[in-house]
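What you see is the complex with one protein chain gone and the rest in place.
Per-chain numbering from 1; labels A, B and C assigned in written order.
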Amino acid sequence: MLIRLGYDIQFETAGEVPIVTLLNVHPSRKQDLREPDELRTDPAVKIENYQDTFGNHACRLVAPPGKIRLQNSTLIEDSGRPDLEDPAAREIPIDRLPPDVLPYLMNSRYCEVDLLSNTASELFWNAPRGWQRVRAVCDWVHSKVTFGYEFSNPTRTALGVYTERVGVCRDFQHLAITFCRALNIPARYATGYLGDIGVVLPPSPMDFSAWFEVYLEDRWWTFDARHNMRRIGRVLMATGRDATDCAITTSFGRAKLINFQVTSDEVQG
Amino acid sequence: MLIRLGYDIQFETAGEVPIVTLLNVHPSRKQDLREPDELRTDPAVKIENYQDTFGNHACRLVAPPGKIRLQNSTLIEDSGRPDLEDPAAREIPIDRLPPDVLPYLMNSRYCEVDLLSNTASELFWNAPRGWQRVRAVCDWVHSKVTFGYEFSNPTRTALGVYTERVGVCRDFQHLAITFCRALNIPARYATGYLGDIGVVLPPSPMDFSAWFEVYLEDRWWTFDARHNMRRIGRVLMATGRDATDCAITTSFGRAKLINFQVTSDEVQG
Amino acid sequence: MLIRLGYDIQFETAGEVPIVTLLNVHPSRKQDLREPDELRTDPAVKIENYQDTFGNHACRLVAPPGKIRLQNSTLIEDSGRPDLEDPAAREIPIDRLPPDVLPYLMNSRYCEVDLLSNTASELFWNAPRGWQRVRAVCDWVHSKVTFGYEFSNPTRTALGVYTERVGVCRDFQHLAITFCRALNIPARYATGYLGDIGVVLPPSPMDFSAWFEVYLEDRWWTFDARHNMRRIGRVLMATGRDATDCAITTSFGRAKLINFQVTSDEVQG
Partner (left out) sequence: MLIRLGYDIQFETAGEVPIVTLLNVHPSRKQDLREPDELRTDPAVKIENYQDTFGNHACRLVAPPGKIRLQNSTLIEDSGRPDLEDPAAREIPIDRLPPDVLPYLMNSRYCEVDLLSNTASELFWNAPRGWQRVRAVCDWVHSKVTFGYEFSNPTRTALGVYTERVGVCRDFQHLAITFCRALNIPARYATGYLGDIGVVLPPSPMDFSAWFEVYLEDRWWTFDARHNMRRIGRVLMATGRDATDCAITTSFGRAKLINFQVTSDEVQG
């Protein structure tokens, strides 16, 4: 299956504003690309490509005063299969987890593991361990939190989601991640493309999407407390502790977003 | 100058509890060690040594049910000079910072840069840039926050320090770090040994200490909003985004601390 | 000057839901009414009228399952003059304030005086005391906080407004109230009608409005950190510690708001 990916984003700034982007496909998906995946800007500026500390493909640039457009269109091959699942996947004892997985058990800005640790135990301790426990977490979050774009709040943390019970996709994932970590299951935030491929969903303005990954058995698995269903056509861009580490663009200074379009469509090959 | 370092820590647990420690001297100080620096436990358990994602020397072990003692004593050579200073050190524009420094500009669990960004601008925008601005941050935090062990609260964040104006050493550093990041100055948390070497201080129970580092010019520099003075004999153990990443011990399960002693004394060579 | 006031509000509930309303004109304005001011419902239900502990005219009813409409239209005479001002009005020492004013110096749900006390001192201690200090508070809040309906968040407190710097009218007042209380100036929340009478404002969906009152000299005075200008045609409905005490409707159970219209128009007499 082929998916056309792309974005067209425009900022307006008063002065020079450094911007870091995570707009490229994740290194783990590079081999599936059928066209170049390269950030282009108008006006053209110097772009520094590097791998960030979480293993994502990052770009750094300085937006000149005025307007700048960031765009790209690329083509990727996808298995066309839904998110992998293995209901038998086990939790790994902490002393046998790879060391680089351990940070995903800890507190982060939007995931206050310390504050929700008792709640997680009370809600999920009786759930079967492993894959089923992560499913129990997703089911709970999905059923208890109400989705709405009007509930978007960039400062809302997992505790805020737990208390307010509303949010956008990132909020669902933050709460689920926090519960998993509190249960000693490594969990990390993920962002990427997710079109309406393979499902019938009410039409909505296409945006990048957030989901999360948990480490079970010997690898990371995709979960999504927002949709709470296996989906086709996710294309990973970035992973990190939480939304802080996976922001599509981070501006170090005021940058007004004046256009934002994302494309993720199945293409007949 | 020679400093004898050591610790003697005891936990009691009901069941097996995995523990991660950052009890070793930081890799950047290994060459100064005059005796081995090795975590020993009683009862002896398997200890896995590794470098964590922040570059610290970590150990992982599983405490058996009952009591476990973690201890060591080592000897390190120190310059005997106070913390380096360079009042002329400049802030580096974000587009010229080394990429691995960029995460230290971002939000973390105890450092809500987003929530204190405007306050930082209002308080420090008029301060001279570079070293002097960091000094202004430290002076403000040092003068506005009241130190007291009775104010210790492991869930207090930088915003909590800003609103409550009380805390222990980690709280002072969290607030200063958050202000620096909000001003686009990379800042990270540091923990290590800091005895009463070279200063006359009221005797207090020796504990590990927290300070912070900022990136100016071409390197990380030591600052300390708690003591707000240059000190002799700091021995770095760990750095990270905030206290989450630098906890001396992290237990994944209930572990009751029943003894805790730290040594950091100048030794006549 | 005559102002036609009215509202037309509709809820939908699954079961019986008790509702308390503050939809009547404040007792202090009863003598200005030129038509009856009485809550009517469809279907008709028993309505209990009473004065609440803050001196407001409250109604209590039980919405039956299904839809219920709350409406009224009335006519009130207004001075047609802008909010009273007295730049010479003085702060009253706490020991000489009327005792029933003292609660308006204290913490409340959305006004954490304790948490913003130091900030208030740092920002406003140098301002001239009395009326000018309240003006300084309003100017600060008005200039630092960005208004937007999309920023509406019913759980945001004064501290949230201070850190996020966005909000709707209630948020502006909560922050200003909190600063005033921290400065030992009694301040209370007010809600009522405020049309576009006497000013040229961009057309916006009419809603009830929030402002606040401070106690200076020997009485309560109207201030408005949202508009930060003297306005004509405010009609007070309720005062209280904060938005908790002044909610137009409080439902004790789920009640879905399906229609909401407010009228406040000058009428040619």
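To be clear about the criterion, a contact is a pair of C-beta atoms (placed from the backbone, for glycine too) under 8 Å apart; a residue touches a chain by one contact, two chains touch by 3 or more.
Predicted model, so just to flag it, every value in this text is computed and none were measured.
> Give the residue, chosen from C:107, C:152 or C:263, that touches the chain omitted from the document.
C:107
> Consider the whole complex, including the chain that is not shown, and state which of C:3, C:25 or C:58 touches that chain.
From the options C:3, C:25 or C:58, the contact with the absent chain belongs to C:58.
> Return the single residue from C:5, C:25, C:89 or C:115 that touches the missing chain.
C:115
> Touching the absent chain: which residues on chain C qualify?
Touching the chain left out of view, chain C contributes residues 18, 20, 48, 50, 52-53, 58, 60-62, 93-95, 99-100, 102-103, 105-112, 114-115, 154-155, 184, 244-245, 250, 252.
> By the contact criterion defined above, which parts of chain B meet the unshown chain? Give residue numbers in ascending order.
So the residues of chain B touching the unseen chain are 150, 153, 155, 160, 163-164.
> Mind pulling the chain A residues that touch the left-out chain?
Residues 112, 115-116, 118-119, 144, 159, 162-165 of chain A touch the chain absent from view.
In the analysis below, only the chains that are shown with their structure count from here on.
> Could you say which chain's mean Cα position falls nearest to the mean Cα position of the entire protein shown?
A
> Can you give the rotation angle that fits chain A onto its twin chain C by Cα atoms, in degrees and rounded to the nearest 5?
180
> Taking each chain's centre as the mean of its C-alpha atoms, give the chain farthest from chain C.
B
> Just curious, how far off is chain B from chain A if you go by their C-alpha centres, in Å?
Centre separation, chain A to chain B: 30 Å.
> Can you check how far apart chain A and chain C are, centre to centre, with Cα atoms defining each centre and the answer in Å?
Centre-to-centre distance between chain A and chain C: 41 Å.
> Which parts of chain A, given as residue numbers and ranges, touch two or more other chains?
155
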